[in-house]
Each structure stands twice: as C-alpha cells, then as structure tokens.
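What you see is the complex with one protein chain gone and the rest in place.
Entry: chain A
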Amino acid sequence: MKKLINRRPGNALSWALGLLPFLLLMIAYMVASDARLAENPNDKLLPALDSFVQAIDRMAFEPSKRSGEYLLWADTLASLQRLGIGVAISALVAVVVGIGNGTIPLVRSTFSPLVTGLSLVPPMAILPVLFIIFGLGELAKVMLIIIGITPFMIRDLQQRAREIPAEQIIKMQTLGANTWQIITRLVWPQLMPRLISAVRLSLGPAWLFLIAAEAIAATEGLGYRIFLVRRYLAMDVILPYVVWITFLAFVIDFLLSRYSQWRYPWFHQKGH
C-alpha cells in the first residue's frame, strides 16, 4: 500500500472524483427542497427542480408580457455588451499605459506613482460620484468596470513589461532598433499573451462591478434582473441566473485561454 501522498487517480477516477462534490451538492439541495416543500408547498426559498424549468422557460423562451422581449437574452446581451466595452477599454488603456510605464523610465517616473495611488481607491466608494457625473445611463456602468479593473491591469502589465530581460532590449538596439521599434517589435508582442491573462484575472472583478452597477441603476441586465426579482423572493429565477452568469464567465475564460494557447505557443512553454 503506497502512502496517500503518492497515490494518483487515473483518468476516469479523476473525473468521477471531480464530479462527486457537484452531485452531492445537487442531492443535498433536492433533499432540503423536498423537506421544505413537504411542510409548506408555497415555500419560495428552495424551489423544486420543475419550478426552475418553468422559470427558465418563462424567462428564456416566452416573450415578456410587458415588453415583448425574451428577458434572459435581452439581459444577457445588455450585460455582455457593458462587460465587453468596459473590459476592452480597460485592456486598451492598460496596454498603452503599461507599456509606457514599463518601458520608458521617464514615463514611469511621471505616471507610476499616480497609477499606484489610483489603484488604491476602492471603486465602489466612488460609484455615487460616477452616477453623479455620468448620469444613470450606460456610461456610468461601463465606467465603474473601467475604474475598477484598469489600475490593476496597468500595474500588472507594467510589471510584466519590466520583466522583459534587459538582454533582449540591448539585443534589439544592437540590431538597430529605435525606442518605438523596441515597443512595436519586442514589448508589444511579448505583452499580448500577458494581457490575455490579465484580462482573465480581471473578469471576476469586472463581473462584480457590472452586477453592482446594474443592481443600483439599470432597466435591463443580468444583475438588474436578479435584484429586481429579489423583491418577490423569486429563487426560481435568481438561481438559474446565477448559474447562467457562472457559465458565461467560464466560457469567456475558457475561450481566452484557448485563444492564447493557439495564438502564442511560445508563451505557454517553459512553465508559463
């Protein structure tokens, strides 16, 4: 009998073990739900599975009586649009400032303290300021995402840019490169896969800020819907929405990771 630390599961066992906790959670939920519903058939806290099916059907496949929209899709579209715009703008700003700060000492001395200071401001604390300045429209919600994740991404990319070996920067110069060419041919391509991992890391906070902003002021969106139906204790809508958001987050992360491995094979070698 080998020691526990040396025993490794095979492929099939590995899958089975991984699925087990999910299965147990499902069973625990169903048992608890049955128990509560047996006591009170109108219980709203732990709805039975068929109420989820009905709720999903109602939200996703029947037009809303009030607006005629398919709510789940309209909400998803609205949220993904905000998330996409917010993250894209953040990524762009982060690359530009990160490269500037990371590569050019004069720029770094000028802006690095500012970025550090800004990154310490809690974004949620200035949410009211955003609503005051940008109104309650799309801009404020997108701005919250941008303000929430950009400073972190800048600092990350700045650090990654500084980690480019000095040998390579000297090498570029001995090949005749000027500063701009060092950026376009060395720093920029080297940072692209690192930008993708920064985006992947920021997506969690980005969702957080998105849902927070939608909860406070929106007329559609996944976060808005969850907080709206909360008033009716509509767990049969909230829980599928949460699962849906989680699934979207997973898919986005998975696609980014795959894209990075396909597009930047050199980056994913050597233990990155």
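Simple rule for what comes next: a residue touches a chain if its C-beta (ideal position, glycine included) is under 8 Å from a C-beta of that chain, and two chains touch if they have at least 3 such contacts; residues count from 1.
Throughout what follows, contacts and distances are computed from a predicted model.
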| item | value |
| --- | --- |
| Per UniProt record, name of the chain withheld from view ["Phosphoribosylformylglycinamidine synthase subunit PurS", "Cytochrome aa3 subunit 2", "ABC transporter ATP-binding protein" or "GMC family oxidoreductase"] | "ABC transporter ATP-binding protein" |
| Contact partner of the left-out chain, one of A:186, A:199, A:228 or A:245 | A:186 |
| Identified contact with the non-displayed chain, of A:41, A:68, A:122 or A:176 | A:176 |
| Sites on chain A contacted by the missing partner chain, in the whole complex | 165, 167-168, 170-178, 180-181, 184-186, 189-190, 264-267, 269-270 |
